[in-house]
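Every protein chain but one is kept in place in this view of the complex.
The block that comes next holds chain A.
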Amino acid sequence: MVRDVLPEATEEIAEKTDLYVTYHSDARHLVRLMQCPQCSKPFSTPVTLPCGHSVCRSCLPASKPRANISYPNTPDRLIGVACPLPQCGAEHAAAECNVDVTLTKLMELLKYDISKHRPSAEDSPMLLEEVLRDAIDSPMEEKDLVLVVQPRSRVLHGGRLVSTFAMVELGELRYSSELKYQSLSASGDDYYDLDVAILERLRDVVHKELDCLVCYNMMLDPTTTSCGHTFCRRCLARVMDHSSACPVCRRDLHIPASLQNKGSNTLLNSLLAALCPDLVTARKRAVEAEEQVGNEDMNMPLFVCTLALPTMPTFLHVFEPRYRLMMRRCMEGDRLFGMVMYNKTSAPQGDLGPTQFLEYGTLLEIVNYELLRDGRSFVETRGVGRFRIRAHGMLDGYNVGRIERVEDLSLSEEGSLEQTETTAAQEVAEEFSRDYPDAPLPTPVTLNLHSTQELLDNCMEFIREMRQASAPWLSARIVQVYGEPPEDPATFPYWFASVLPIAEEEKYALLRTTRVRERLKIVYSWISRIRGQRWPSGSSCSIL
């Protein structure tokens, strides 16, 4: 299908025009984003507080000793600052109230650009009338009280944005106030073009200045550290996976990698949303695409570590930075990832060649995620399926793969297989005993003679024997973790492999099976071996 590029381009222009119309008609809102909520003047050397709000450094209340704080016990944390913002009201540690480097520079640039657009001649008169927010909100009875504060008005030039900012600089527009605009132009011009010209500039300054030092992109959800440096929220989180130091000034940040409870920079986010909403959307989409590995079906994160089994729990202690990131992404997504074992012998793995990991693995679902303060985590998972890796790649330091689920045959196929196998074994057995009446039946034949249920019953019998012999691998503690043996022949082998202390490489064989009988026979072979080793020695616990 051939797509015309024209409609899309037009749409983009329309989007931008919408933006300008919005800000021409709501210049007040945009200017408020450059105004300190405390002193109502343009921001001067702003500080961004741990709650994500900003005020001028000179507008921070005096610090005072904090009561009943003993952790973290550094002298600068024992001094507190009462947050001046009514929507927060918390007491912040003085150590965390530092000048916001990015915001300070940005405000200076915006101020400079607006001053450059100040008209040289007084030829664009407009009447600006302050509308007190309190007067709007208050009920009639209280009006007398509110009227003590008089709304102000002025005639200014340069379009809505420039004149609104001028009023703020004059200290005549309260942070909470709205504005009414009335053009005094003889020709009825509402100075829309003047607003578009300055908006174009401001938009440019904001998106150039808010470039993240970690990813070299426009900041996505900017988040400011206690030392006053700002990064994309996800970039800061990734940095914290590796080190607790600020990438710019190397100060120790003491923030957990999840950034839980850490507010994003409210003002920078609002400025981006106001001036560059199209770029923010594009950036969000790009990040989503990036995390999808660029190839939509190579989307299964692979944890190369240990053997995990379907239906059974697997417990992980995650400390490697790349896996911290992977777990966080899983938690934000569908909570699923693939567990594969190391390929210790570098044996070729089907079409994949001698990969670092084995080609069959278990799909795990996170059921419990406990994040520690230092960024490590304890993860409890449950096996929800098996897979085979068909292709693999890397994403931010960890492996990802395109997987194909490994499923058991249908029950009807399983049934007819049981029939064929047992019937054939019957015939072989009869023939064998005719020919060699004194010899015992070969093991494969004995195995095939058993019905699937008999195979399971024999396994269960072995468990009972082992319990009577108090085998340590069947202790109460282990049963508490893995549960009682399941009576379903399909899942019993997974339980058995989870509790039995034999090499993981042997248990791995279960992941490749597609037939229940096949799995039970593998278990059976382990049991026969244990019995064979146990009985001759005469001791019930020589092996296990």
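Throughout what follows, contacts are C-beta pairs under 8 Å (C-beta built on N, C-alpha and C of every residue); 3 or more make two chains touch, one makes a residue touch a chain; residues count from 1.
What we mean here is this: contacts and distances are computed from a predicted model.
Undergrad: Just to verify: the chain that's not displayed, which of "General transcription and DNA repair factor IIH subunit TFB4", "Cytoplasmic tRNA 2-thiolation protein 1", "E2 ubiquitin-conjugating enzyme" or "Trm112p-domain-containing protein" does UniProt list as its protein name?
TA: "E2 ubiquitin-conjugating enzyme"
Undergrad: Touching the left-out chain: which of A:Thr45, A:Ser63 or A:Asn217?
TA: A:Asn217
Undergrad: Check each of A:Arg233, A:Arg322 or A:Arg382 against the chain that is not shown and name the one that touches it.
TA: A:Arg322
Undergrad: Just name the one of A:Arg238, A:Lys262, A:Arg382 or A:His450 that touches the chain not displayed here.
TA: Of all options in A:Arg238, A:Lys262, A:Arg382 or A:His450, contact with the hidden chain holds for A:Arg238.
Undergrad: From the list A:Asp26, A:Glu365, A:Asp396 or A:Glu465, which touches the chain that is not on show?
TA: A:Asp396
Undergrad: Provide the residue numbers of chain A that touch the chain removed from this figure.
TA: So the residues of chain A touching the unseen chain are 213-217, 235, 238-239, 241-243, 245, 247-248, 250, 286, 290, 293-294, 321-322, 393-397, 400.
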